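One protein chain omitted, others in place.
Take a look at chain A:
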């Protein structure tokens, strides 16, 4: 914790105003960026990651966030053919639900389908089928009333979706590489006599086209909270102060038989600023945010781990620059 961080590196959240030193934060130059950028991973596991990125400009980090949400491609079900739908769910609602199911397929191994191409090839499409019928359970004994005892296939789950290899796909992929990410997504509920038979085609696209292609549940950033006690807060006041912040932010320590408040972990504070409701405490605390210290959180909804998604986002940003640069050269030679 930078307890003696320079004040011009902070947004001070005062009672009715956000105070900030007039430093230059709306521009970004390459030498300063290279000198100041720091990245530290705080948490990294499959669905979620959190990392600190220090010394970056809001415009650049926002570009990465926007790209993660709408420009990183994934595979998702795009076309659904209904052969039989006797369930209570309407065709179009069911088709929409199927589209939202995340798939494990690695989008890097596939190409975009060309505009207007209705059939596709084994390099740009994945075919799936779902054929399920609900019947009475002949083995059900008297006195059992739960649907899972009474019926066979009383619900359709994402695990019922079966991959149908086309072309040379059966040699390249395995069912567990391209199937749904989660096996327990409920698609529909059925009763005896209901039947569902659909075939589906998944294609590659990005979140800009439809939100179902977005690879992240959320990608967001926030600034590191800054809390500083200007004078000692003791006794009952210390406990009141502790209650003003999220659990774990303020700790109590015993010194010479007295209880003192200590800033333990400002990172986890929700920045409720409840302390400003305590007239005798509000002048003892400085609340703020560290200007260039971003805490970035990514939750992946697809088979790709979140750190790979971020790398992909940075590469897409780079590609945008490279492509635009090539275009400016073409443009300069035109005019």
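Things worth noting here:
In the analysis below, a contact is a pair of C-beta atoms (placed from the backbone, for glycine too) under 8 Å apart; a residue touches a chain by one contact, two chains touch by 3 or more; residues count from 1.
Note that contacts and distances are computed from a predicted model.
Missing from the rendering is one chain, named in UniProt as "DNA-directed RNA polymerases I and III subunit RPAC2" (options: "LYR motif-containing protein 5", "Ribosomal RNA-processing protein 40", "DNA-directed RNA polymerases I and III subunit RPAC2" or "Ras-related protein Rab-8A").
Only one of A:28, A:88, A:109 or A:211 touches the chain withheld from this view, namely A:28. Only one of A:17, A:139 or A:321 touches the absent chain when the whole complex is considered: A:321. Residues 26-30, 33-34, 37-41, 44, 51, 56-57, 59-60, 62-64, 66-67, 71, 115, 307, 310-311, 314-315, 317-318, 320-325, 327-332, 334-335 of chain A touch the missing chain (whole complex, contact as defined above).
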